[in-house]
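The structure under discussion appears below in the form of structure tokens.
One protein chain is absent from this view; the other protein chains keep their places.
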Amino acid sequence: MRSHANPIFQQEELMTAKTYHISDDCRYGRTDEWIRLDGTVARVGLSDYAQSELSDIVFVELPSVGTQVEAGEPFGVVESVKAVSDLFAPVSGEIVEVHENLEEHPEWVNEDPYGRGWIIGIAPEDLDAIDGLLTPEDYRAYIKERSEK
Amino acid sequence: MSTPGRSGLIFDEALLFERSRVDRPGIPLEDPEVPCVDPREVIEPKLVRDDIEGFPELSELDVVRHFTRLSQWNYGIDSGFYPLGSCTMKYNPKLNDLAAQLPGLVDLHPLAPETAIQGTLALAHELEEALAEIAGLDRVTLQPAAGAQAELVGMMMIRAYHRSRGDDQRVRVLIPDTAHGTNPASAALTGMEIAEVKSGADGILHPEQLAPLLDERTSALMLTNPNTLGLFETHAEELAERVHAAGGLVYLDGANMNALMGVAKPGHMGVDVMHFNLHKTFSTPHGGGGPGSGPLAVRNILAPFLPTPVIHREGDRYRLDNEFPYSIGRVHAFFGNAGIYLRALAYIRTLGAAGLTEVTQRAVLNANYLLARLREQYDVPHDRRVMHECVLTDRRQQATGVTTADIAKRLMDYGFHPPTIYFPLVVHGALMIEPTECESLESLDAFIEAMERIANEAATSPELVTGAPRRPKVRRLDEVRAARHPRLRWSAPDAES
Partner (left out) sequence: MSYVPHTPDEIHTMLECIGVSRVEDLFDTIPRSLRQRAELKLPAPLSERSLLAYVRARAELNLSAGRSSSFLGAGAYHHFIPATVDALVSRGEFATAYTPYQAEVSQGTLQAIFEFQTMICQLTGLEVANASLYDGGSAAAEAALMALRLTHRKRIYLSPALHPHYQQVIRTYTRGVGAELELLPAETDGRTATTELAPDTAAVILQQPGFFGCIEDLARAAECAREVGALCISVTPEPLALALLRPPGELGVDIACGEAQGFGVPLSFGGPYIGFLAARQKFVRQLPGRLIGETVDSEGQRAFVMTLTTREQHIRRERATSNICTNQGLCMLRVTIYLALLGRKGLRSLAEINLSLATYAKSKLQQAGLRLPYSAPTFNEFVVEVPDLEARHAALVEQGIVPGLPLGELDPQRRDQLLVCTTEMNSREDIDRLARELTA
């Protein structure tokens, strides 16, 4: 997630410590996407931290099935009222599923980021690449580090 | 404390389409005294429409009441203090509206023969010369319809200039992190790439931060001066020297000329091309979001690339020249927003040199006074002398849960238009306040008092602030709903699913 914030309507985060749900069965990218392998397909979505930073998501721009993506390259866009953010592929591979229900229900990304808020399914080129991503513990520390900045 | 006051009745008012009644007679039309033609007799019937479905049918009084009621839901400069930073909401003199709408000007066709347009060309040429003098540059085009269009034209001209010298590789535009969003958007539209320049902890640019970004690919630096924090870019001259030494040019976003006019000329700071926002510095009405006018001033080296047509003076005759082989072309169907730039000319001609300088001085005086008073209760991220506007933040209110957006909405309850909020992006929770020269000490003090009250409310009863506004016709809007399920037009009730 890399945001272009809306200068006009942006609501500020309170400087109070927030707790974010970090699902234990996922790995995480440094751009706040989660990835969870199930068989040969890995689902990708936005972490609870990312959806909370963005606040109410109003639109998800989805790629088409069959697109090849490279790790670290953008594959889609999420928009809130206040910001627009790129979504980056945590690993390289082919997009084999897109969650089309999000076109009608972008709020699912907020309501259930690790469940029905999933965004795409990738068939990774290299399954081991997932192991190279942040573990839940690493990701927790990474969020903490950023919020203290 | 001057209270926000009371008003007459604020009416509810339905949409035009909802007020419409079938067969309600509207305004009468004149009989043309020629035989009436049935469209289907002269045009193939398959190309003729039957009706304009859903279009309103109203009486003249219905229409007058409708728009009068709508106007009463708006806040304008004519209503009260409008300290919207970066937008220069100064008084819009009524004289200028009258002057620009005199017969002969307002009813002049843009393609009338050259002999028929001499008066308007003379006025336009005079404005070009005045703006060139204020900018300290050589030539001016009045064609851009707004500041953003001028940026686009300026970037195209810079690109054409580099190409004419065989420098096709100069495609990188350096833009400070404090810049208006139009700067990168305009540069990108010309196919150039953007590199962001970080401003220093003191809020301004430093030559050392710029230097590593300069190379043979540098096309231009897009500077805003004073910048959007209201700070003069003290190193402007050295920044320009470095850009020039690297082969690039300097573009100035002139949105903030209200702080320089008559005091310092951009052309003397190494600026090669700049735009004016006539709807800001030169008092033409903002009109609820346009029309504006964005003349562009350039150094002679860029003159061959000006958009066509160009006004030429030959003795006491003027002509429009379209034969400009290096021109970037045309960006407007005709000659820009004449109705707007003639207002700006009226402003310049009534103020004169001393008046324009006084405008700048008082604008800076008002902004520094506001800052001096407001710093007691609000955080000031860059505590230095400001020019025509100042930036505060909500940092000291945050612990109470009150944010910049809340402060803005609460100001409405006190009878003020809010400042610009959350811009520039480099400041967390920015409140950008531009008082303009037109406000008296009393109106500034009333605003300061409201800001102080809000700071106290934030400390003692924050719900008063977070629940604002209460006084306008509507309360806070559900923007998420508007964006998730866009309803961008009215539809007849029975047409809806």
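Read from first to last, the chains carry the letters A and B; within each, the first residue is number 1.
Everything below uses one rule, namely that contacts are C-beta pairs under 8 Å (C-beta built on N, C-alpha and C of every residue); 3 or more make two chains touch, one makes a residue touch a chain.
This one's a predicted model, so the numbers in the text were calculated from it and none came from an experiment.
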Practice item. May I ask which residue of B:161, B:335 or B:414 touches the chain that does not appear here? Key: B:335
**Study point:** Contact residue for the chain not shown (choose from B:103, B:212 or B:493)
**Key:** B:103
**Study point:** Hidden partner chain, touching residue among B:117, B:344, B:391 or B:426
**Key:** B:117
Check your understanding: Which one, B:147, B:176 or B:248, makes contact with the chain that was left out?
Key -> B:147
Revision key, fill the gap. Across B:133, B:167 or B:241, the one contacting the chain not displayed is B:133
Exercise for review: Considering the whole complex rather than only what is displayed, give the residues of chain A touching the chain that is not shown.
Suggested key: 4-9, 59, 61, 79-81, 83-84
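Here is the rule we use: only the chains that are shown with their structure count from here on.
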Study note, to complete from the structure: Expressed in whole Å, how far the mean CA point of chain A lies from that of chain B is 37
**Study point:** Footprint of chain A on chain B - complex, ascending
**Key:** 181, 394, 398-399, 401, 403-405, 420-425, 428-430, 479-480, 483-484
Check your understanding: Which chain A residues qualify as touching chain B in the complex?
Key -> 5-12, 14-15, 56, 58-59, 79, 81, 106-107
